[in-house]
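Shown below is the structure under consideration.
Missing here: one protein chain of the complex. Every other protein chain is in place.
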Amino acid sequence: MQRIGVFVCHCGSNIAGTVDVKRVVEAIRTEPGVIHAEDYPYMCSEAGQQLIAKAIEEHKLTGIVVCSCSPRMHEATFRKAAANAGINSFMVEIANIREHCSWIHKDVEEGTEKAVILARAAIAKLNLDTPLQPGESRVVKRALVIGGGIAGIQSALDIADAGYEVDIVEKTPSIGGRMSQLDKTFPTLDCSACILTPKMVEAAAHEKINIYTYSEVEKVSGFVGDFKVDIRKKARYVDSTKCTGCGLCQEKCPSKKAPSEFNRGLNTRSAIYTPFAQAIPNVPVIDTENCLKFKTGKCGICQKICAAGAVDYEQQDEIITREYGAIVVATGFDTIKLDKYDEYAYSQSKDVVTSLELERIMNAAGPTKGHLERLSDGKAPKNIVFIQCVGSRCSDGRGKSYCSKICCMYTAKHAMLIRDKYPDTNVTVFYIDVRTPGKNFDEFYRRAVEDYHVNYVKGQVGKVMPQPDGSLLVQGVDLIDNKQIKMNADMVVLATAIEPDPSVRNIATMLTASIDTNNFLTESHAKLRPVESPTAGVFLSGVCQGPKDIPETVAQAGAAAVKAIGLLAKDKLTTNPCTAQADILLCNGCSTCANVCPYGAISYENIQINDHGIREERRVAVVNNALCQGCGACTVACPSGAMDLQGFSNRQILAEVDAICR
Amino acid sequence: MKYSYYPGCTLKTKAKDLDAYARVSAKALGFELEEVEDWQCCGGVYPLGKDEIATKLSSVRTLAQARDKGQELVTLCSACYNVVKRVNEDIKNDENVRTKANNYMQLETPYNGETNVLHFLEVLRDRIGFDELKKKVVNPLTGKKIGAYYGCLLLRPGSTLKFDDPENPKIIEDFIRAIGAEPVIYPMRNECCGGYISLKEKEMAANMCVSIEDNAAGFGAEMLITACPLCMYNLNKNSQGKLPVVYFTELLAEALGVKEEVK
Amino acid sequence: MHANNQAEKIKEISGVNPYKCMKCGKCSASCPSYNEMDIKPHQFVSYVINDDVEALVESKSLWKCLSCFACVERCPRNVEPGKLVDAARQLVVRQRGMDYLQADEIPELLDSELPQQLLVSAFRKYKR
Partner (left out) sequence: MSLNNEFKPKIVAFCCNWCSYAGADLAGSSRLAYPADVKIIRVPCSCRVNPMFILRAFEKGADGVIMCGCHPGDCHYSTGNYYARRRMTLLFSMLDYLGIERARTRVEWVSAAEGVKFSQTMNEFVEDIRKLGKNVRLEDLRCRN
């Protein structure tokens, strides 16, 4: 028989507000096994923990039930407290009477009644608890970073600087990501390439960093400290070890009609290409969809002219399998598709562009060599209209419900740069709110208004109508003047919402990392563990977790790196002892459990068994505790009921069911 | 192929052409429009109030008849399409409307939104196919520059009607191409002509129709086509008369070589 | 009737939740009748929130809305002010003697080409 102590927390008024704590204490005193029960304002506090320790000692308790907040919050705290007081840390059960009770109910009667039942269920479970000992597993001293943008580069550099090996997997032919496409950065107006390129070079040159570009993660297995990952290195058709990066092949390639991804399709590139001049590695890839050699079998010019003999049409995709202790996800973002927003005439006029396209237009390496031109006729625009929140803050199913966060600032930047370089150009910004929290951010926006006389209009645009003369008639509203505005513009720029890169969906599934309805990766705790995924060993870096600008991305990338380093620095990890166990007397060796185990943790052994005096050799299941993650799939699959899960045994769960239905 | 057909009040009076040309064209294209019996006027505009039931019943009656015959219901007038289709969606999705409407109607089999509502243009696009239509054209209107005028009722609200992209539709343009002419795309083709407002606010309607006409003419349209008698009326009556306005079915009949069958 | 009840009535008839509005003004930016309206489409939302239904039912705007659904189509928050305008109009015409269109003024407004559709639409929008 257990000797159980029950500790009911007030959590200030969080619990005590809707649960009569004293009544809970009295109600559970008579439950089987309960020796001691008391309440305290803050159980998780130092004093609260001491109180628990004292009670354990005084009443010789064998297990404790804490009625408090969610076990996801403080289970670890109370397990540690129990261990310090000399009882097994798995002899602790939490009754969640805050998130699942006091916070959702208003009526004290109802709340108290439910709290008592939840406590009873926890007591019933604890009565059947057995002491468990965690095992150990190894930590592979290498990290994987998925995504080679500024987030991935920063995380990789920080981890590598701490002395650990890092592999970066980037799906495009070069690292650099979105930041490499930007012209200038706010609020300092640094040239984006000027600050990014050195980082790219540093990452490429770092002895601890290994970069796989044009590669994708294909399969992930294993668990924290010991992941096994298959990386598909797509065929570049150019041998990286031979290529000198001279660029002659790109110059001579006769197929130059492919839309340039780097320039957002605003101009074209050759079929053999590096995405941009500073690409790392400076090794081109052949895009087989546009290459004449691959399409028709004729051509082969690049191979003929390559002095280094690097072009290899026979190259195949390669699968690389490596082990990692930690994985950082830094998959970044893209702008949303605008096909549902045709009132802005994006598909109808070349002079309606997204902000990211404008970055390319403003950039010296872009399609217009940095001259601000209309893409339709090459003329310099005299009137430019910016429209904010295109697809952001939309709860109508067309766009995204969230604020994309970066648009207010980059629009101020664009407006300012245009007014600075082309003072004759009028710039109007239609906005709903101007949101500029951040150091020197509001000052930056005010500069656009006060020094550069950018015309900010509070209101939205209803429709953009291309006119026969090629101009764009913008129909909007000025909510301050309460006037509908119809104005002619030569160019319209849409502050298009950003969304997580579509590839993150698949990666999240492989990592079993959870993802929210907008495809942003979920953090382990929104405030206190913002760079960790709930899946142990997986860390979040950059926009894959939520919209953020460059400084925030870099800061978060560093934070994710620190968390990864903290993991890699450990020699061993303690494993979850809540693993499956087969009762060898019941097991008939049928292999059903092994078939459902996602970890391959179950094997079979022939062992000598003494079954009620009958000695025989039987084939029985054996669970490898280091591999078992404790999902319990085998326990239900087992036809003879031999498999059970420690910490969540059949009897324990049934006891909880009984307690709730009593 | 047989469809239930809901002509609506105006097609029996002021817009007989719209109806007649559609019928001969349908015959030429090998499908039949079977007029539902004892249909009543749809009311011209969809009653927006969530508590409006009685005003939706005439649509339900028509929809139920089509259901009983196991046919899809075709409309030709944009307004009827808008009203009947939205009522159908209400019956499908709004339990309150469904229950109350059925309580009123006392149909043999309660109506639960089973009927599929199609605009004549949708029949051309989704059942016949514009490529197929193109093959049947004997008298292509080559060289004609035609502006499609959609107005509001065919397109909005897009989430309910699912007719075409409400901001950048292309079904009538595809139709124009199919009959051999050249579509003129102009941004005001989905702006309102003024609708019923022209009864009491002539000037407002005139402003709107003039801008629409100017806009279409500016992009080089030589004529406008529409599917709505009210749009037709407003564009003819309240504009400067720069562009002729005809029903799309008239051009269809012409292209199919059956225009003369209509007396 | 108490003002508050009227606002509730409008919400009920329209099925609109005005609190979803983020005051972006896209409705007013889209409205083809904007210049004819005394209370602008986006203002309808705040008038309902502030229970100022009196002003709404007396406004010119009620009779200038075309029910063209441009505001409904483009509203990023599914507030759809057009439905509020129509509900306010319903509040008026559902009262006895408050029809905006009287039967005896019709002959004067008629012309030979005028389609039935126009009349039935106007009846539905302007009359009980």
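We call the chains A, B and C, going by the order they appear; numbering starts again at 1 in every chain.
By definition in this document, contacts are C-beta pairs under 8 Å (C-beta built on N, C-alpha and C of every residue); 3 or more make two chains touch, one makes a residue touch a chain.
Since the model is a prediction, treat every value here as computed from it, not as a measurement.
Listed by label, the shown chains that the missing chain touches in the whole complex are A.
Summary of contacts with the chain left out: across A:Thr197, A:Gln315, A:Thr512 or A:Ser640, the touching residue is A:Thr512. Only one residue in the set A:Cys191, A:Val596, A:Ile609 or A:Val622 touches the chain that does not appear here, and it is A:Val596. One chain of the complex is left out; on chain A, the residues touching it are 70-72, 96, 98-101, 103-107, 109-111, 113-114, 117-118, 121, 508-509, 512, 514-517, 522, 534-535, 578, 596, 598, 629-633, 635-637, 645, 648, 650, 653-654, 656-658, 660-662.
The rule is short, and it goes like this: only the chains that are shown with their structure count from here on.
With chains as nodes and touching pairs as edges, the resulting graph is complete, every pair of chains being joined. Chain centres here are Cα averages; for chain B and chain C they lie 24 Å apart. Here the spacing of chain A and chain B, counted between their Cα centres, is 48 Å. Chain C has its Cα centroid 46 Å from the Cα centroid of chain A.
Shared interface positions of chain B, defined as residues touching 2 or more other chains, are 167. Touching of two or more other chains is recorded for residues 343, 397, 463 of chain A.
Those residues of chain B whose C-beta lies close enough to touch chain A in the complex are 159, 165, 167-168, 185, 187-188, 215, 218-220. Put simply, chain C touches chain A in their complex at residues 20, 22-31, 34-35, 40, 42, 70, 74-78.
Residues 339, 341-343, 345, 347-348, 397, 463-468, 473 of chain A are the ones that touch chain B when the two sit in their complex.
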